[in-house]
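Just one protein chain is left out here, and the rest sit where they should.
For subunit A:
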Amino acid sequence: MKNWTKAAVAAIFTSIAVPAAAEECIAPANPGGGWDFTCRQIGRIMTELGVVPDLVQVTNLAGAGGGVAYSQVVNERNDDPNVFIAASSATTTRLAQNAFGGATPDQVRWVGTIGGDPGVIVVAADSEYKTLTDLVEAIKADPSSVAFAGGSAVGGFDHLKVLMTLDKAGFTDIRKVKYIGVDGGADAITQTVGGFAQAMTGDLSEITGFIKSGDVRPIAVLSEERVEGFEDVPTAKEQGIDIVAMNWRGIYVPKGISDEDYQKWVDALKQVGESEEWQKVMTENGLAPYSIYGEDFETFVADNIAQVQKISKDIGLLQ
C-alpha cells in the first residue's frame, strides 16, 4: 500500500513541479479558470501548428488576481525569452488600480489578444426594463432604483462595464450606482432572477445557458457588432451608447527580452489567432473575434488603463 501513497505523492509532484524546459506558459490562476484555459489552448495550438518545437508547459501560479505571477515575472524572470503569461481585462484593470503591489503596466511587454468575451447587461425575464435606454433612464431618474449584480468585486471588470456604459450615456454621478459583487456570473444571475438585483452584468459566455432558457433577457451586448448565435441581442452602440467592453484573452512577455524575441512571440500568437483550430475553440467557448497584436496592442493596453484609472478615481478607488 505504501507504493500507492508514493505513487500518489509522485503524481502530485510531477503535476506541480515539472522542470521548466522549452516554452512555458504561466497561468496566474488555478487549473480550470480563464487564464488556465488561455494557456492550455494557446499552448496546444502552438504545438500543433509547429510554431514552437516542444510541448508548451503550463505552470499555474495563482494569487492576488494575477499579481503574484506578475511580480514574479518582473522580478525574477525579466529576461527569460521562453515564457509567456496569460492575461485578460482583469490583468490591466488591476494594474490600472495599482492592485499589484506597486507594479506598473510598462514593466512587461504586451503581445496581443486573439479573442474576447463580450460584456452583456441582462435583466430578469419579467423585468419592466425592455431596452438599455429604459434602464439608463430609470437610473438617471433615481439611481437607487436599480442595483446591479456582477461576478467581480467592486472596481472589477464587471463593475466597470456598468460604470463605463453609464458614463458614456451621460450619467456622471456614478458613485450613486448600486452594485453588488458576488462569486461569478451565474451567482449574479440567481440574484437577478430572484429579484434581489434589478440587472446583471457579466461576460456573455458565462450566462448563455440562462439566456437560452429564457430566465433572463439580455438588453445589450457590449461589442462592436452583434454576436454570432445571439443575433437578436442589440449592441449598446445601436442603442446610442458608444461602449465596447470585451474581456479579451491575450498574453504578455517579460520586459527584458530582445526585440527579435518579442517579435517572435507576436508572430507566434498571430499564427494561433488566425488558425482554424482557434476559430473552433472560440465558437465552442462563446468567444468573439477580437484580435490586436504588437505595437497596436501596447497602445490599446495604455488607453484601456487610462480609462480604467479615470473611472476608478471617480468612484474613489484610486486617489
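Things worth noting here:
Just so it is clear, contacts are C-beta pairs under 8 Å (C-beta built on N, C-alpha and C of every residue); 3 or more make two chains touch, one makes a residue touch a chain; residues count from 1.
The rule we apply is simple: contacts and distances are computed from a predicted model.
Chosen from "Cation acetate symporter", "Sensor histidine kinase MtrB", "Xanthine dehydrogenase family protein subunit M" or "Tripartite tricarboxylate transporter permease", the protein name that UniProt gives for the omitted chain reads "Tripartite tricarboxylate transporter permease".
Contact with the omitted chain, checked across A:Glu48, A:Glu128 or A:Asp183, is made by A:Asp183. Within the complete assembly, A:Gln97 is the residue of A:Gln97, A:Thr113, A:Thr165 or A:Ser291 that touches the hidden chain.
Although one chain is not drawn, its touching partners on subunit A can still be listed: residues 1-2, 4-5, 8-9, 11-13, 15-16, 30-33, 36-37, 40, 58-65, 67-68, 71, 97, 99-102, 144, 147, 153-156, 159, 178-187, 189-191, 193-197, 206-210, 212-213, 215, 284-285, 317.
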